[in-house]
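Pasting a structure here, questions to come.
Only one protein chain is missing from this complex, and each of the others stays in its spot.
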Amino acid sequence: MAESILEVENLRKYYLQPRGLFSPFKTEKRIIPAVDDVSFYIKKNETMGLVGETGCGKTTIGRSILKLTPVTSGRVIFNGTDITHLTPSEFRPYRRQMQMIFQDLDAALNPKMRIKSILTEALTVHHKLSEAEINHRIEELLEKVNLKKSKLSSFSGELSGGEKRRVGIARSLAVGARFLVADEPTSALDVSIQAQVVNLLKDLQKNLGLSYLFISHDLRIVELLSHKVAVMYLGRIVEMGLAGRIANAPRHPYTRILWSSLLKKKSQEATQVPSDQHDGRWGVFDFERSYSGCRFAPRCPVYEAKGNPAICSDPANAPKLSDIGNGHKVSCHFPLE
Amino acid sequence: MNSRPVLKIENLRTFFYSKGKRAFVRSVDGVNLRIGKGETLGIVGESGSGKSVTALSIMGLVPGEPGVIIGKIGLKTDNIQKNLLQDLRDYVKINMSTGRIMEVYKDNVGWQKNVDRVMQGIRGTEIAMIFQNPKLALNPFIPIGKQITESIRINTPIKKRSQARERAMYWLAKVKMDSPRLRYYNNPYGLSGGMCQRAMIAMALSSDPSLLIADEPTTGLDATIQSKIVDLLADLKSSVGVTTMLISHDINVIKALSDNVAVMYGGTLLEHGPVGIILSAEHQAKHPYTAALLESIPREKHIREKGYLQAIKGDVLDTINIPLGCRFYSRCDKVTEKIQEKCDNHEPDLREISSGHSLRCWLYYE
Partner (left out) sequence: MKRYSQYTIEVGDLWDVSFWKKADTMDLIYIVYGLFIVILVVVSYVLGALSLLPHNPQEINLELLMAPPNTAGHLLGTDFMGRDILSRLIIGIQAYFLPGLLAIAIALTAGTIFGVLAGYWGGGLDTTTTYISNLLNSFPRLVLILLMVAAFKPDIYTIMLVVGVTNIPAVASLIRSKILFLKQKNFIEAAMALGLKSWVIIFKHILWHNCRAILIIQATLGMAEAILMETSLSYLGFGVQEPTPSWGNMVQAGANYFMQGNFWPSTAPALAILFTILGFHLLGDGLNNILEGKRG
């Protein structure tokens, strides 16, 4: 078994939301558990896929790992070191090894800087390089991400979506990152360009031995790229396991709904949700309800089919993420067969 | 294809002047389309292919100053028969040389007046539109029910408020909004994207339009909500049967809802025909672009084998510098040596290769 490059243990991120005109004077604030008790690990040279709908906390996990947002509790262990409580200056050396590809195409690109100076900056953050070395490395990078050399003198506004994405990837590689958090890297791209980027990420993993945390709402692309997949719902992982098993034999009702809605494969028993009443609130925290029981219950076809069993809505009895064999973990009282 | 057309577009060209680049962006460049009564036409294309601009041109809503629409858009409904672009040609003078637009003179004020005169009684009444971002298209501080009621009173013969209200309730129920009587009073800002889209669809259909234009109705929604909206649109298609022009970049959506499909690329149609021929994996004779698009979607096969996707090389066509030859030539991987010369220098025309199926590719011409 290969060594794990990243371990996340019991990660929690709660946001405090002030509410109302007098909120600054209130001590009591409502808590939004954006990420609630999430644990997983990523092995070297492997990809972990993280799927879920808008607002389920998948991006927050990525940002917490890179310490772009402070965590409430839990630990992030990178290459055997606990990086959760490092000060910014202690953490700087680790920035060299882990990078993020942002969902926003323009994120990595200062609009007033030319592509060449963007890449030069990334190359020289952690190393001192001579002019010739910089040019050499930039050429290498461009080759790695299939970008034309003529684009070096342009500004980010002059690039197409696919090119921007490539520059973003090149920038992450320039630092020498071994681990990339890819936050929806294809969602802003066209179908034909999306395929190019997916292939590029695959190639880079093969050639450079990168590890990814691949965050996306598109289960198909996640399954295609990942070795392991975790499905998130409202801040919790509801199912986790090898990509093949998640794709072919999902056990959690939510995963099955996700699959069928993507591939338009109507498997009646899983997609039949009796009414549309939760259409609006799905995937978003509903503050009026307590989230202590099974969070998926209000939307769950199994819950409905079994005649609303008490165990699902019991606040004291939240389902635990339990192993059902071969490292396939499901958090459900009644996992599907 | 045998029903009489509601909308017939002939040689539509829409272009804009980009001040930053001092050039003309030819967003739509010679599009011919017809939509039969009761039919759903799906338009597929990537960003910048001109599909949204086509829709906006039909509505006469060309964004950005000096947008110029030329060609013919014939609308023929039970009440109205007119060319939506009539007399517009008088307000512009265009100088062309070697296929490029060099100079345009446009009387912006007169143009706008004429568009407003022609489109009066058509926008919202005969042609309704669903936008990509329902949250932006609805006024966030007016209850959705009120907005629909107002739209009904403006666009239909129902003028009495109480009747219009009942009608709005009916449509809210029709789009499967749960408890429409409660939702009637909800403001859009408190509703989710899926809900707003439902309200938007209700509003568009409530005016009983002859043509519904749905511009990316599912983009930006979560996957599970997306499939629900698609189901809803499919339901409405069978129960209401409104003639629809559906625009999307998502092939699955188009496949689920359309009768005919038009594939757009670089401002023009590359392929046009029944959905069964164009978007089915089995049918072989199709435009290389369509084929490549279908291939680039991850399928179960790829996922099982962890294989690579079939990517289309290169980048989406920049509609400022449109090549002389085939627009897809630089990205096409099916060019043979025999036709290479033609592909590079001559643009193929849209030819019918079998009944109802036409495409623009030298490969299929003798």
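We call the chains A and B, going by the order they appear; numbering starts again at 1 in every chain.
The criterion applied here is as follows: a contact is a pair of C-beta atoms (placed from the backbone, for glycine too) under 8 Å apart; a residue touches a chain by one contact, two chains touch by 3 or more.
Note that this is a predicted model, so its numbers are computed, not measured.
Asks: Of the residues A:Arg96, A:Lys116 or A:His328, which one touches the chain left out of the display?
Replies: Residue touching the chain left out of view: A:Arg96.
Asks: Please identify which residue in A:Asp82, A:Asp104 or A:Asp323 touches the non-displayed chain.
Replies: Going through A:Asp82, A:Asp104 or A:Asp323 one by one, A:Asp104 is the residue touching the chain not shown.
Asks: If you put the missing chain back, which residues of chain B would it touch?
Replies: 17, 19-24, 66, 91, 93, 100-110, 320-321
Asks: In the full complex, which residues of chain A touch the absent chain?
Replies: 66, 68, 92, 95-96, 99-100, 102, 104, 106-113, 121-122, 125-126, 154, 158, 171, 175
Note that only the chains that are shown with their structure count from here on.
Asks: What is the distance in Å between the mean C-alpha positions of chain A and chain B?
Replies: 33
Asks: Residue numbers of chain A touching chain B in their complex, please.
Replies: Interface residues on the chain A side: 53-54, 160-163, 190-196, 198-199, 202, 217-221, 223-224, 243-244, 247-248, 257-258, 260-264, 275-277, 279-284.
Asks: Could you please specify the touching residues of chain B with respect to chain A in the complex?
Replies: Interface residues on chain B, with respect to chain A: 46-47, 176-179, 191-192, 194-195, 198, 222-228, 230, 249, 251-252, 256, 292-293, 296-298, 300, 302-304, 306, 308-313, 315-316, 318.
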